[in-house]
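What you see is the complex with one protein chain gone and the rest in place.
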Amino acid sequence: MMEYLELGHIGLIIGFLLILVGFWGVLTQKNIIKIIVGFSILNTGINILMVSLGYVKGKTAPIIDAAVAQGEGHDVSQSIVDPVPQALVLTAIVIGFGITALMLAYAMKLYNAKKTLEINKFNDLKW
Amino acid sequence: MLKNILVALVLSVMAYMFYNAYSSYETRTELTGMSHHFASKGAEEVGAANLVTSIIVTYRGFDTLGEVTILFLTASIISFFLKLKSGDKEKIIRRDTSELLVTASQLLIPIIFMFGIYVFMNGHLTPGGGFQGGAIIATGVALMIMANPNISLNHNVIHWVESISGVSFVIIGVLGIFLAGGFLDNRMFSLGEFGDFFSAGAIPIIYSFVGLKVGAELSNILNKYQKSQKEI
Partner (left out) sequence: MVNPIYIVAIALGVSFAIGVLNKLGRNFTGSLVLAAVSVMTFISYQWFAAFQFGEQTAKMIYTAGFMPPLSINLLMGHYEAFITLMINVIGLIGGIYMFNSLKKRGYNAQVIYLVLLMGLNVMVMTRDLFNLFVFLEISSIAIAGLILLEKGTRSMGAGFKYILATSIISGFLLLGIIFAYYFTGSLNLDDVVAANLSSIKGGALAAFMIMIAIILEIKPFPANGWGLDVYEGSDVGLSAVISGASATASFFVLYKVMDIAGVEWNYYISIIGAITFVGSNLLGIAQKNTRRMLGYSSIGQLGLLMMILGFRDILGEQTPYIAFGILISHYFAKAGLFWLSGIVKSKSLKGWSNIRKKPFFLFLMGTFIFALIGFPPFPSFFAKWTLVMELVQTGNMTWVIAILFGSMMEAVYLFRWFGYAIKGENEHLEDFKIKIHKITPVWIAAIGLYVIGYFTAQFTEVGAAINFIPLAFVGLLLAIDFLPVMIKNTIAITGMALHFYFVYPELEGDTLRLIFEGIFMVGGILALIAGYAYKGKRSGFYPVAILMYAGLTAIIEAGTTLEFFYGWELMTAGSYFLIIRGKRSMSHGLSYMLFSIGGAYALLAAFGMAHVGQDSFAMDILNTITYIPTWAYGLLIVGFLTKTAAVGLHIWLPGAHGEAESDVSPMVSAILLKAGVFGIVLTLIGMGAENNQYSELAYALGWLGAITALVGNLMAIFQEDAKRLLAYSSIGQLGYIVLGLAMMTHLGWLGGFSYVINHFLYKAVLFMTIGAVVMRVGTHNMYEMGGLIKRMPLAFLAVMIGIIALSGVPPLSGFAGKWLFYNAILDKGWYFQGAVMFFSGGLAFLYLWRLIHTVFLGQLKDNHRNVKEISIWFLIPIYTLIAGLMVFAAKPQWVLQPMGDMIAQFFPTGQLVWDGGTAISQYGYWAGSLVGVTIGASFVFVLFWLLVSTRKAHKVKQFDITYSGERPERPETTHVAYNVFEGFYQAMWIATIPMVETFWNRVTEVLHETAEFTRKIYSGNGQAYMLHIVFFILVTYLVIIGG
C-alpha cells in the first residue's frame, strides 16, 4: 500500500473524477446550459489529466530561470517537468474555449427559437 | 428511470476503464524521448527561456496556427450566427451598472490592456504568452462592456487588428521556409542573447501577433454576444 499519493496520482484521480462528473452532467442534465457546464467540467478533467501525465517526480516548471539551476554542463532536463503536455494543454484549453463559445451561441439561438432550453425539445429531426 | 440505470451502468464501466488506465500509470522520474531533447537542447536551439513557449510557437507552431484558426473560426461562426437583424442596433439595454464598476473600469482597463500586452510580449521569457495575453485583453473588453452595456465597439479596428495580425502570422510562417529551416521556423532572425527581451528569434513577434489576434477574436465574440441580447 502506498504511504501517500504523489502529485501525479492525485492529478490523475482528480482528472478522472472530473471527467466522470462531466459525463454524468452531460448524460443526465436536460438543460442545455447545464450540459455545456458538464462539457466544461469534462474538459477541465482532461486538461488536469494531461498536465499530470507530464509530471516528473520532484521537478519544477519548464522555464529556464534562476529556479532551474543554470551553468556550464548542467543538464536542464534534470530539473524540470515535461514541457510538452503543458504546451498541448494550452492548445486543448483554447479548443475547449472555442467549442464552449460555439455551444453557448447555439444555446442562445435555440432558446430564442423555442423559448426553452430542454434538450429533448429539439428533436425535429429523427429516425 | 431506465435511462438513469443505463447512465449509471455506462459511468461505472467508464470508471472501470479509467481505473485500468490509472493502474498502468507510474509517476515519471525523468524526461525521456522528445521532452528530454526539448529540456536539454531547447534553449540552445530556439533561444526562449520559457520552454513551453518554444514548443508552442516554434516546435509545434503548426498546432498553434491551428489553434488561432479555431478561435478565428469560432468568432466567424458566431458573427454570422448571431448576425444582427435590422433594428437591433437601435435597441438599448437598460441594465443598471454599479457606480463602482464604472469607476473601477475606467481605472483598470488601461492597466489590464497593458498587462495583456506585457504578457504576450514576454511570452518567451516568463509564464504566459499570446493566448494568455489575448485573453487578458479580452477581459478588459469584457469589463468595458459590463460597465457600459450600450457601448459600441469599433468594428473596423477589431477587424483590422484581427486580419492584419492573422495574415502577418501566416506570412512570418512562410518566411520561415525561405529564411530558415521551414514553415514557422523562428530562427529567421538572430536568436539574440538568451533571456533578453529581444531574443528567441521570431517568437516575440509571432506571439505578439497571436496575442493581438486572440484579443481581437475574443473581443469580437464578446461583442457579438453583447449585441444579440434580446432584453431591451
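All chains are identified by letter, namely A and B, in their written order; residue positions are counted from 1 within each chain.
Heads up, the rule we're going with is that a residue touches a chain if its C-beta (ideal position, glycine included) is under 8 Å from a C-beta of that chain, and two chains touch if they have at least 3 such contacts.
Please read all numbers here as calculations on a predicted model, not as lab measurements.
Peer 1: Could you tell which one of B:I70, B:I136, B:L191 or B:I205 touches the chain left off the display?
Peer 2: Answering carefully, the residue with contact to the hidden chain is B:I70.
Peer 1: Please identify, in ascending order, the residues of chain A that touch the omitted chain?
Peer 2: Those residues of chain A that touch the unshown chain are 19, 23, 26-27, 30, 32, 35, 39, 42-43, 46, 49-50, 53, 84-85, 88, 91-92, 95, 98-99, 102-103, 106-107, 109-110, 113-114, 119-120, 122-127.
Peer 1: Using the document's contact rule, name the residues of chain B that touch the chain not shown here.
Peer 2: Given the touch definition above, chain B has residues 3, 6-7, 10, 13-14, 17, 20-21, 23-25, 32-35, 37-38, 45, 58-63, 65-67, 69-70, 72-74, 76-77, 79-81, 83, 159-160, 162-164, 166-167, 169-171, 173-174, 176-177, 180-187 touching the missing chain.
Simple rule for what comes next: only the chains that are shown with their structure count from here on.
Peer 1: Roughly how many whole angstrom separate the Cα centroids of chain A and chain B?
Peer 2: So the centroids are 16 Å from each other.
Peer 1: Sort out for me which residues of chain A touch chain B in the complex.
Peer 2: Within the complex, chain A contacts chain B at residues 6-9, 12-13, 16, 19-20, 23-24, 27-28, 53-57, 61-65, 75-78, 80, 82-84, 86-88, 90-91, 93-95, 97-99, 101-102, 104-106, 108-109, 112.
Peer 1: Which part of chain B faces chain A closely enough to touch in the complex?
Peer 2: Going through chain B, the ones touching chain A are 4, 7, 10-11, 14-15, 18, 21-22, 25, 27-31, 34-36, 38-40, 42-43, 49-52, 55-56, 60, 63-64, 66-67, 70-71, 73-74, 77-78, 81-82, 126-127, 129, 131, 221, 224-225, 228, 230.
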